[in-house]
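To keep things clear, I will list the structure first and then write my remarks on it.
Left out: one protein chain. Kept in place: all the others.
Let's look at chain A:
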């Protein structure tokens, strides 16, 4: 499928404004993840895209073709959009066997028997459930049902595959296995995938692009790393990353082509070209500094450009250690790979690479200093 464009989409349920002026472009072959807390409108976006739900305003184009034009009340039927959908509940027809479930769409398209059998078995084989083809959905485990739902969606080689929280009903171990498998499926088939999840780890590990929603507003679209390193605002920064990002309130000031950020535990000096904020020359403004836990390097000895801090607690978790620190009245969480032994109340020094630091404007909540 070529490019998919959603333009100025508004969706209301009664007076509930669920999608607010949504603009999103999905490139051919993307693994685009819609990420956001529960109730933010991800499923609705997917349903609008699939044609199950009609938006009140806006346009959708697929491959340069107009699919939705609300002004003209034109809505292409779901089956004409060349896509398929895996529901969160799987929506397997309980009265049909696995084979019949997967073959259903093909019988509608009047594909010859032989051909159909080949296609269905191919899809089942790919999902490693060929041996269950005569079973009914109720006779399968959750993970197997999931595979049937995916097989049903991919059997007719759709150009666009929509997945609504497909892993949320699986147990933790199965979820990790399935993640790899979906990624591989995307790679092998080359289809465009739009994937909905509220789990940021899933989003970060699987996608080529992530679109973050809050309350029906699309806040940021970027690559996983782009979003992780440079979250567009405080809310995104807080939502992405586990353990959470550290915030510290501070004051910003531009002076002689330097952007200086002062906090209770120390001072950062950046080149003012890094500041993405208009005006503010020589004037102080409140801002928030954002530090990822792994960006904080803990030193046992004082070094040049380090901040003094005290260890509050240390939690070794095998492959990594989480250390809570206090510096200038602010609490930080730092992460070190491997097992580290810090004692409570031990005095340490923190090294923070100024290039990696994010600074947000307190007033607009927007990112004003990017990590490079």
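Everything below uses one rule, namely that contacts are C-beta pairs under 8 Å (C-beta built on N, C-alpha and C of every residue); 3 or more make two chains touch, one makes a residue touch a chain; residues count from 1.
To be clear about the criterion, contacts and distances are computed from a predicted model.
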Expected UniProt protein name for the omitted chain (select from "Probable septum site-determining protein MinC", "Rieske (2Fe-2S) protein", "Iron ABC transporter permease" or "Sarcosine oxidase subunit delta") would be "Iron ABC transporter permease"
Per the whole complex, from A:52, A:225 or A:308 the residue touching the absent chain is A:52
Touch assignment to the omitted chain, from A:56, A:89 or A:141, lands on A:89
Note that chain A touches the absent chain at residues 5, 7, 13-14, 50-52, 59, 61, 64, 66, 69, 71-75, 78-79, 83-85, 87, 89, 91, 93-95, 104-105, 108-109, 152
